[in-house]
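The complex appears here minus one protein chain, its other protein chains still in place.
Chain nomenclature is as follows: A, B and C, assigned in order of appearance, with residue numbering initiated at 1 for each chain independently.
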Amino acid sequence: MSASYAAVGWNKQKKIYDWLIACLCFIYLLLFISVTLIINEQATFETLLIRSTSTLAVLLLHIILAIGPLCRLNKKFLPLLYNRRHLGVTMFTFALVHGSFSLFQFHALSNTNPIISLFTSNTNFGSLAAFPFQVLGLFALIIFFLMAITSHDFWLHNLSPKVWKTLHMFVYLAYILVVMHVMLGVIQYENDPVFVIMIFAGAITLVILHLLAGSKERKLDNMKFALQREGFVYVCPVAEIEDSRAKIFYIDKERIAVYRHNNKLYAIHNVCKHQGGPLGEGKILDGCITCPWHGYQYLPHNGQSPPPFKEKVSTYDVKIIDGKVWLNPAPFAEGTERPGAEIK
Amino acid sequence: MMRSLRKRHLQIWSAWALLLPAGITLAWLAIPYQQPVKLLQTPAQELLPAIIQTKEHDDYTLNIRSDHSHTVWQLEWKNKTTLNYPSAVIYKTTVHNNDPEKAELVGRIEARGDYIFELSPVPHNQAGLKFILYDFIHEAVIDTFIFKNPFRGPE
Amino acid sequence: MDNKEFYIGWMPAAPASFAKHIRKVILILTALIITAGILLAVQQKKFSTASFEFGQLTEITGVYQQFPVPSIKVMTGRDAYGHFSYITVPLVGYGKFGAESTIVELEKEKNTSLDKKLVTFRGTLLYSDGKTLLQIDNTDKPLMQVSETTENILPMVKEIGTVQLTGEVLDPKCYFGVMKPGQGKPHRDCAVRCIAGGMSPVFYVRNEKGEANYYLILDANGKKMNEQLKDIVAEPISLQARAVQYDDWVVLYVDSPDKIKRTGGFSWFKIKDGDTYCGSPHIVNGSN
Partner (left out) sequence: MIFVTIILIIVALYLLAGLVFAIPFMIKGVTVIDEGAHGSSWGFRIIIIPGVMVFWPFLLNKWLYASKMKRS
């Protein structure tokens, strides 16, 4: 939304969300540190700090990566998605503490600059067992850093949603880097199978969730519409569209949402201008189509956000013949007013 | 979400479905195995058969050993836990002396393992036998043990 | 899903069915976080009992020796036969440096060689598993006292013979006190820095019970070989060397870097038994 930016746009739900993040992180750190100290009086502060922050960051990363596909599989997970970037910044902060403290611990006070030492101490890139795993962690941290610094809506708006989304998809690369950082790093020393099983279980869970969500979306994308007349395509009977809701159709490589509002049908492009959320999975609230992801709103008849906001999406023509909905997949310019089709 | 991104997601995760398990498995198999070896031992003395006196502590056990004819004597030191001192040296002395400088060195023990030290004879008229476990780097007595003088013979 | 229930983040409250579901999810997450925290903490390897007396300075008096590594020989007493017994305390420097640069500076300051002189050093102790080391740092003004004359103490030397050993090269400062764990892969880069910084490398060999032997490593001429060793630290290696005991430390003289081989690899490739024997010790005459 284009109202004046604030540092953090807190509202009631975001505050609850942030409190929950803080509580979960606190519980984890407290448990990890106190259990370690109970069974290992000899544990040192440095190692506790390095291990507690790194394991917490890896846990948070798994949660973050699971939220997306879970929401696509079941809408009731949406409240987790709403403020996911705060979870991401929290994860980055712990990863940064882990990374910078490890850099100090293992490389500082030596005959070489710590950052140069990070790249040059171990150059066994050809060996699996001796591989310099720290570099993997550093690259993952750089990706998390770029994501954290661009997590404000200012960047989404100015880098364009497409560039922003692409940048943030590098998190998948960062994830595999983190997994290998752990596997070629601490697991080579702490070779207890429990650690390997945990990381394996985490990876498999994420892979399954993403593939399930992806194949669900693919079904929608593979919809076929046989009946065509004068550029219009028959999509469904009118009765299938509930009031204040929409159905999404994939025609000519675009997703179009057909909304029912005040006994009329309107069609707009399915992609929200904010983060590309699925508008057709939203609902009409106060006369506006509301995106399920972050609540961005558009008027059904012209695809424009109500003032003072300035977002616009494409609109389409839709008509009803004998209780059947026909949709023309040729888009009008973003924000073009269309009359809609009256339901008799 | 845009279609290109949707497609990219599915492509990435299909690739990850193969790469992640492969990477994890390979890295797991690559954990180097360090073969335990036989350690270098100083030639061990023969342990004498009879335990004459013994003292138990949470961290160690001390035995005074002898052969059946009571002609040779040994101090056996068995660590039960890992000791944590920069130095741990055993001295043998009379009951009233606490100064290691005036005592005779028996030997040094390390953090783990069992040790056997030969004991030099003590005058028969000496009342008892005292061992001092001394950390001479911190200049502190760690522990003292008083035994009956075994050289007086069995009572 | 109920048509009326629709979630938007900026509304003050989520619809009841969403709230109920999310409460369940949060419970599951809490359980996950607790399980993971406990499991990860419990399954860590035991931390070693090594100690680093950080912030606590101790004075040690003994004979400084340059060979085999910069160290102080401290007399512990006289046994029943009148033989003196010594503990050798190797010296390490501040941070990831060996003691040599500090010693060179002290020698320049005093304008004399410290080798074989009776000295009192002030420094920070680190010790573990029967080995004790002293960190000397110029900011602590480490040299308290130095004698005028050299002491002529011959070490008790035992020629052990050629040995084939499998173990790991460590930097002694981290392993014997400063870091836990001070060995293995996570610590590898630090060990590389310490060895590159002139710390005397230590070879660590263990048996099934976890009992260990520690050796100092020098080349065939008794010179440091840190440069050749720094690339193979913190991984299992096998080496062949001539072992000689000097009082309470054994020195391995490695003829050439070819005699050092990596043995790490896929974990099912166990090393053949023949490679791991340890030469039976025998004593050759007790002098240099």
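The criterion applied here is as follows: a contact is a pair of C-beta atoms (placed from the backbone, for glycine too) under 8 Å apart; a residue touches a chain by one contact, two chains touch by 3 or more.
The structure displayed is predicted, hence computed values, not measured ones.
Visitor: According to the contact rule at the top, which chains on display are touched by the left-out chain?
Guide: Every shown chain touched by the left-out chain: A.
Visitor: For the full complex, which residue in A:Trp155, A:Phe170, A:Tyr189 or A:Phe225 touches the chain that was left out?
Guide: If we include the chain that is not displayed, A:Trp155 is the one touching it.
Visitor: Of A:Ala7, A:Ala226, A:Ala239 or A:Ala333, which sits in contact with the chain we cannot see?
Guide: Touching the chain that is not displayed is residue A:Ala7.
Visitor: Identify the residue among A:Leu30, A:Leu73, A:Ile116 or A:Ile197 that touches the chain left out of the display.
Guide: Of the candidates A:Leu30, A:Leu73, A:Ile116 or A:Ile197, A:Ile116 is in touch with the missing chain.
Visitor: Considering the whole complex, not just the chains shown, which residues of subunit A touch the missing one?
Guide: Residues 2-8, 113, 115-116, 119-120, 145-146, 149-150, 152-155, 157-159, 310 of subunit A touch the chain absent from view.
Basically, only the chains that are shown with their structure count from here on.
Visitor: Using mean CA coordinates as chain centres, what's the gap between subunit A and subunit B in Å?
Guide: Between these chains, centre-to-centre, one finds 55 Å.
Visitor: Which whole number of Å gives the spacing of the CA centres of subunit A and subunit C?
Guide: Centre separation, subunit A to subunit C: 45 Å.
Visitor: On a C-alpha centroid basis, what's the spacing between subunit B and subunit C, in Å?
Guide: The separation of the two C-alpha centroids amounts to 18 Å.
Visitor: Please set out, as single numbers or ranges, the residues of subunit B touching at least two other chains.
Guide: 30-32
Visitor: In subunit A, what residues contact two or more other chains?
Guide: 129, 184, 188
Visitor: Can you list the residues on subunit A that touch subunit B in the complex?
Guide: 128-129, 162, 165-166, 169, 172, 175-176, 179-180, 183-184, 187-188, 191, 196, 199-200, 203-204, 206-207, 210-211, 214-215, 217-218, 221, 250, 253-255, 271, 276-278
Visitor: So in the complex, the part of subunit C that touches subunit B is made up of which residues?
Guide: 49, 51, 58, 60, 74, 76-80, 85, 87, 89, 125, 127-132, 160, 163, 165-168, 205-208, 211-213, 235-236, 243, 248, 250, 263-271, 275-278, 281
Visitor: Residues of subunit B touching subunit A in their complex?
Guide: Those residues of subunit B that touch subunit A are 1-3, 5-6, 8-10, 12-14, 16-17, 19-21, 23-24, 26-28, 30-32.
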